[in-house]
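Omission of a single protein chain aside, the complex is shown with its protein chains in their original locations.
Presenting chain A:
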């Protein structure tokens, strides 16, 4: 088991280096000099221009810049934001809980709806219910997040007035962050009005962000279930008179869950990418919105550090899924 874990961990290192090279290259390949762009029509005198470039370290060759950056990262220093002058890591940690809170709720929504829907479709294969579930999930999967979000806002917030349009909590509340997770902080402070306001604000963004993973999970559950339902042991179970409910819930579902769990793990990346758009639409103060604003402001250290931290989270979640998978299924850890 330890050998398996170390092998998996070994794969993380090249993935990590790849991410740093890629983000660094992407940022520097985009044409445009951040200092000139900031100055705009007003222009800047050559002396000050040179000084500002030197301050940002942009006067050095790219290789040197990359080296400086990487050695900083290895010492846990992601640099300071050009705009706010605060350490990138601090800004990330302040905003990350909001993203996690949203992402977890989106996963709960996606699994809670996607799993039963996929099962129902598999059991009712070829019937109207199956077609309905599959058509809906295909639509959900193809739905552009931006449009979907606006659509829900117009229906539920503007027309029906059931949910607030955007934000994380009503502006009437003033919650000092303890853990950074509003649902937890409001309970800790015993402020139930604020708690409900936070829940209220979470509903639409969680649905929007969870839609694509929901569709993927529903389709994956359906096909995994169909495969398992064809297996000999299922037929045997049925033959010996086990109730259909028990065959599906116990014998089939358990085995069908293995590929589904993998897919859920992979969806974490999709969710974090989707969070960038969802947070922008719903003015959700998380890292997605922060990254977009950093890009607009050409805040190199923030973009670089932010992408790297997000990538780290995705790599770690996948490592965890890999390892868990090995724990669940001994065949995997003994292969190779």
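By definition in this document, contacts are C-beta pairs under 8 Å (C-beta built on N, C-alpha and C of every residue); 3 or more make two chains touch, one makes a residue touch a chain; residues count from 1.
Basically, contacts and distances are computed from a predicted model.
Selecting from "ArsR family transcriptional regulator", "Methionine synthase", "Dipeptide-binding ABC transporter" or "Small ribosomal subunit protein bS18", the unshown chain of this assembly corresponds to "Dipeptide-binding ABC transporter" (UniProt protein name). From the set A:6, A:29, A:63 or A:171, the residue in touch with the chain omitted from the display is A:171, counting the whole complex.
From the set A:8, A:28 or A:200, the residue in touch with the chain omitted from the display is A:200, counting the whole complex.
Residue A:36 is the one among A:36, A:108 or A:320 that touches the chain missing from this view. Chain A meets the missing chain through residues 31-33, 36-37, 39-44, 48, 52, 55, 83-85, 91, 94-95, 150, 153-154, 157-158, 161-168, 170-174, 177, 192-193, 196-197, 199-200, 203, 280-283, 285-286, 289-290, 292-293, 297.
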